[in-house]
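For this depiction, one protein chain was excluded, whereas all remaining protein chains were kept in their positions.
All chains are identified by letter, namely A, B, C and D, in their written order; residue positions are counted from 1 within each chain.
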Amino acid sequence: MLDDAMPTIDMPAGPGVLAAGSILYLDGVTVSFDGFRALNSLSLVLAPGELRTIVGPNGAGKTTMMDVITGKTRPDKGDVLFDQNIDLTRLDESAIATLGIGRKFQKPTVFEHLSVFENLELALKTNRSTLATLFFRLSGQQAEQIAATLQRVGLADKARQQAGSLSHGQKQWLEIGMLLMQDQRLLLLDEPVAGMTDAETEATAELILDLARDKTRSLVVVEHDMEFVRALGAKVTVLHEGSVLAEGSLDAVQANPKVVEVYLGR
Amino acid sequence: MLKLVLALVALLVCSPAYADDFAGAVRALNADSFSDKLTAADTLAALGDGRAAAVFEAMADGRLYATADGTILIEQSGSYRDAVSGATVAASDAAAITVNNRLRGALRAAAGQLGLLNSDPVIRQQAAESMLATPNPDAADTVRKALAAETVPAIKALLSQAVARLDLADSDPAHRLSAIAQLAASSDPQVRGLLQPLADGDSDPQVKAAAQKAVSSIENRLGLIGIGVNIFQGISLGSVLLLAAIGLAVTFGVMGVINMAHGEMIMLGAYSTFVVQEAVRALLPPDYFGLYLVIAVPVAFVVTFAVGVLLERTVIRFLYGRPLETMLATWGISLMLQQLVRSLFGASNREVANPAWMTGGIELIGGFTLTYNRVVIILFCLAVLLALAAVLRWSRFGLFMRAVTQNRPMASAMGIPTGRIDAATFGLGSGIAGIAGVALSQIGNVSPNLGQGYIVDSFMVVVFGGVGSLWGTLVGALSLGLVNKLLEPYAGAMLGKILVLVAIILFIQKRPRGLFALKGRSVEG
Amino acid sequence: MLNIDTINLFYGASHALRGVSLSAQPGRVTCVLGRNGVGKTSLMRAIMGLQAVKTGAISWEGKDITRLSAHDRARHGIGFVPQGREIFARLTVRENLETGFAPLPRGKRTIPDDVFELFPVLKTMLHRRGGDLSGGQQQQLAIARALVTRPRLLILDEPTEGIQPSIIKDIGRVIRLLADGKLAEWGNMAVVLVEQYFDFAKELADDFAVMDRGEVVLSGQAATMVEDDVRRYLTV
Amino acid sequence: ADDTIKVGVLHSLSGTMAISETTLKDTVLMMVDDLNKHGGLLGKKVEAVVVDPASNWPLFAEKARELLEKDKVAAIFGCWTSVSRKSVLPVVEQLDGLLFYPVQYEGEESSRNVFYTGAAPNQQAIPAVDYLMSKDGGEVKRWVLAGTDYVYPRTTNKILESYLKSKGVAADDIMVNYTPFGHSDWQTIVADIKKFASAGKKTAVVSTINGDANVPFYKELANQGIKADQIPVVAFSVGEEELAGIDTKNLVGHLAAWNYFESVKSPENTAFIKQWHDFTKNPKRVTNDPMEATYIGFKMWTQAVQQAGTTDVDAVRQAMYGQKVKNLTGGVAVMNTNHHLSKPVFIGEIQADGQLQTVWKTNGVIKADAWSPYIPESAKLTADWTYPWVCGNCTEPKFKN
């Protein structure tokens, strides 16, 4: 009784055709703040199992797009569909997360007063209802899973430390770790390598490719680091002033004079 | 009373009485019992001596004194003169002649009637106004006479109104009818009161119908006026709430300190007012007494500013970033300040008088009195709010203040002296609470608990308006005041207040961050 | 010049800086490198005076500033671009910039035009609240804000984080110009730069220092720097 | 130790009620001081144990228990509000202590462990209304009963309503209004009173407004220009102490009904006022009715202890009945077997200096009714703690043989 209602499944008539076969479908999404259009009729389709990188100038609307997908911001108009037919604009954050969409924030946000271990434990994929959480007991297998993740994000020796005392980069890693624990179908990563050394950037790219390999989950990665984007080797979408400016392989995009002008610079 | 009237009628006919009689009659006022005094007053009035008016007024005001040898003196702002000769005298042993309400009423009426016949139009006007305010059937003849003799149109109008009111009781239906016609345009509840018995059951059906019509038209007008009055009262209550909350809008709204000692700052301001008042009473001549309030404003500000700075430097600054701990500490401070004031000034209420320019009010239509102290407070509170808004918005200090409270370490790294700004900000908030205390001392009591009465309302206003928004505080306070006052006539004071609270609870559901909430990423942090 | 002499810094019981020494000279860019969590930010905060050091001394322009408060250091010409932007979220962009007037004498309280030339987006957003800006925009604002104080020592903690490539290039150019004293509004500046992005750092640095576990393990002039040695400390 | 007799002082020294109660604590201390100067009681020194129940009702009970059980006081002087008394009542009854309660209250109570030295409604409200209906009082025809919403005003107004009706006042001519504690915005209500009074009949306000709310009420009255000779206000909870906190220049002529005024001239009162000024070292401190009630209660208790030769509660209680103490205003107060006093009643007008000037007083004393005859259920009850009744609320005596 205390739990949120299960997400309702909605069958919109119009966009159904294009949305067919997509895991994420954005069409004509517009968001404005006091008259300023942060997203301007943005459209984007993501196939299941796809890895997509998104770049674009500061303020292009990348983070806002993620806000819209995860239910943090309600679009003024436009369709946002998950898994072909679930209307995300009607659901709240926790319902969307339960559906299988996970997110890493641009500014790392972790639970500062909990330990690194506990942060991961909370992210662990389990029944989210209040009573189930109350009676939850960590199984041996789950503990191992956490330990493995700790290892993977390089925080094994900090497991008992409070997350608040981590350095900036360590928090980035912890966030990634939390994302891994959730085992979601769609992962949104906002600037995952900001503030990481080159070596760490490589490791992260490795990790992401790893996640994308078995095609069971889709990933959207936002990043300004071109080398990292290159390492991912995925299709690139360039956003500018709230809508798509260009789309294609990295090389194609880099050759686009408009992209060079507004984003890459000479 | 009848005797008095007869005497007055006689007065109009006969020549002025003799001075000796006057002196004797005045002396007789110092009788032992109230009824003897009443007789003496009647006798004096019967003499019809113009000097008697001053004696009556003085007596009604309790300014009539008798010396041990029976000389009667009139006191006027500290000096005494002989009631008969008018000579200024020293009065070391004079005792006030006591009066009671009945006597006081009779004296005022007598003075008023004498005043109607005075040669000074100002006095006549006053007398006519008081005659309107308290119609006195016994004085009917006098009023009629005075009306006949009157030349000044304004006074004439007043007197004819008064005559019309008296005519309502006339035995001739035609007179009654014309009186009703004259009074039907009035908006005075008293007139309605006078017409009501005619409307209820006048023997003459025509009069009855006319009275009923007049009553209902007056009632309509009174209803409209009533709404206006409610709105004024609402704004006035809102301004009190606002005044109490402005300081908190700084310490809590801007700084984020859950300042439970805010009420005590108001209290300190009120006590500063008290101290200034006592000093002015002791040091300046009585004519300058009204100035004390003007002096009290800066004094209260300085005192509470200093206390605020002291508290910030010794306690609060160690607690930034821990808002809930500040709640605990300021609660402790508030207990200590209450006890401090209790030890210094005693537990009971202190008297803070309204200066003359804030006493009373002007009677507007419909029996509504626009009281000066309310008007002054409304204006004062708007002035304070505007000044504060200007400081916050446009001054360098205001900018630094906001920067420091949003991100203290970064502000420091920008070169802003955070310690000084913090102290000054808390001081400012406290100082404003202090001057609010000056104003609030004018309408409420000054006691060690004074602050406790305002703290809940203040937080309610700031939060309802939206923390951090001065305009929110303004609109919040005024709307709470208005809603409260519009509900009160229907629901009563108690239920009205409950309903307002419930309304706040429900309203916040719609706007979880208050009326004037900031939106966007910047607040989600 | 800035001189840091064997400082030690603790968070509670954990020892974050262990006997760190470093110097930075006007006209030169000093780059601090190191993996996550080795203490770079802690060092910058110590220079700015936002974190007290337990032992050791910091002097600037010949004056011992170890015990000065942050705002006094700002008055002595130290400007700071923190990691994580630290924008005043509820001040407008203009007001954010104006906080930089605090250490300036009356006559100098203006926002240099060069700032807007460098970050044109700020000019169009002067009335937007700082907290509403996108991450990269905030980062630009943070740099601009530090420049308004006309620092003689500029501390930049990962200034390129979250910024689009074209502007990163601009920032690089400006840092160079600032260090060389080529911009009229600012004299010849000492720059301390924390950077993860090795190529960017290499291009700009005159001097460098590599940190590991709270210690400076490698330092010297950029010209003498051996890339592989440095890279060794940057890999896990 | 055995050479002292302890008395408890249970008055709030902090919180909302401190405004009124602190004075009574000082009064008891003064009386104790005086008693000790004159050789104490039964050859022993009397010691006052002061505690602060802080205007917190459960704390009253806790402190009363502590005084009786831990400090073993012989009697407690204390309480102001009815609810504090109600809170203490079970404690004193259970532990068989003695409480002297010095404040005017709504009646409807008679406990064998409490002596009520303040006025009952028939010693305050009824005479005041009688006065206002008289020629001297202005022959009032229309009544506003304004009070704070709690038991004392509710009960008093009920009694008054039924009394007024018995005197032929129509229901239309009575307006009843209740406000919350500490009500501070009186604009609407004062305007309503003016409106009610504009009906052409002489109108008066009977105020049972309590505590803090009075100051803003009177300020609003003054500012809206309500004069005592037009609409007099008679109050039962406003005395010299309260008036000291109000600027009374514009309130001259409004009334109060009490059993004591500081302005009443009598040798006892002069001595009492002097003693008070000396004790508080403040020549401006005023005296008031609850102080006199405390004075009478304390005197009666010392006399009863002396008469009984012990502080034993049963013996003292027995000795209390019929105990006489000279009123400060002349005449003699007598403790009746219903645990209430017979006292004179005064009506006074407020003066510019904050004093109350007697304009009317009873010829002799009035005996307090513990149970009001104007409340049907209460009219049946009798309070008499002596043989054959021995009961606070019975319809027939306990002993019938």
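Going forward, a contact is a pair of C-beta atoms (placed from the backbone, for glycine too) under 8 Å apart; a residue touches a chain by one contact, two chains touch by 3 or more.
Note that in this section contacts and distances are computed from a predicted model.
Missing chain, UniProt protein name: "Amino acid/amide ABC transporter membrane protein 2, HAAT family", from among "Na(+)/H(+) antiporter subunit E1", "2-oxoacid:ferredoxin oxidoreductase subunit gamma", "Amino acid/amide ABC transporter membrane protein 2, HAAT family" or "Cytochrome c oxidase subunit 1". For the chain missing from the display, the contacting residue among D:V7, D:M31 or D:V51 is D:V51, taking the whole complex into account.
Touching the missing chain, out of B:V89, B:I225, B:V315 or B:V391, is residue B:V315. Within the complete assembly, B:V463 is the residue of B:I180, B:V309, B:M410 or B:V463 that touches the hidden chain.
Considering the full assembly, A:R128 is the residue among A:K77, A:R128, A:K215 or A:K258 that touches the omitted chain.
Where chain D meets the missing chain, the touching residues are 13-14, 50-54, 56-59, 61-63, 65-66, 69-70, 81-83, 86-87, 89-91, 93-94, 108-109, 149-151, 154-155, 158, 178, 180-181, 375-378, 381, 392-393, 395. The missing chain lies against chain B, touching residues 258, 260, 315, 318-319, 322, 324-329, 331-336, 338-340, 343, 452, 456, 459-460, 463-464, 467, 494-495, 497-498, 501-502, 504-506, 508-510, 512-514, 524. One chain of the complex is left out; on chain A, the residues touching it are 2-4, 70, 72, 92-94, 97-98, 102-103, 105, 109-115, 118, 121-123, 128-130, 133-138, 160-162, 165, 178, 182.
Methods note: only the chains that are shown with their structure count from here on.
Closest to the protein's overall CA centre, chain by chain, comes B. For this pair, chain B with chain C, the centres built from the Cα atoms lie 61 Å apart. Residues of chain D found to touch two or more other chains are absent. Shown for chain A are the residues that touch two or more other chains, namely 33. Interface residues of chain B facing chain D in the complex, by the touch rule stated above, are 34, 60-62, 98, 100-102, 104-105, 108, 134, 188-190, 192-194, 196-197, 229-230, 233, 236-237, 240, 338-339, 342, 346-354, 359-361, 363, 367-369, 371-374, 442-449, 452-453, 484-485, 488-489, 492-494, 497.
The touching residues of chain C, counted against chain B in their complex, run 48-50, 69-71, 74-75, 80, 82, 86-91, 95, 98-104, 129-132, 145, 149.
By the touch rule above, chain B contacts chain C in their complex via residues 396, 399-400, 402-403, 406-407, 409-419, 468, 518, 520-523, 525.
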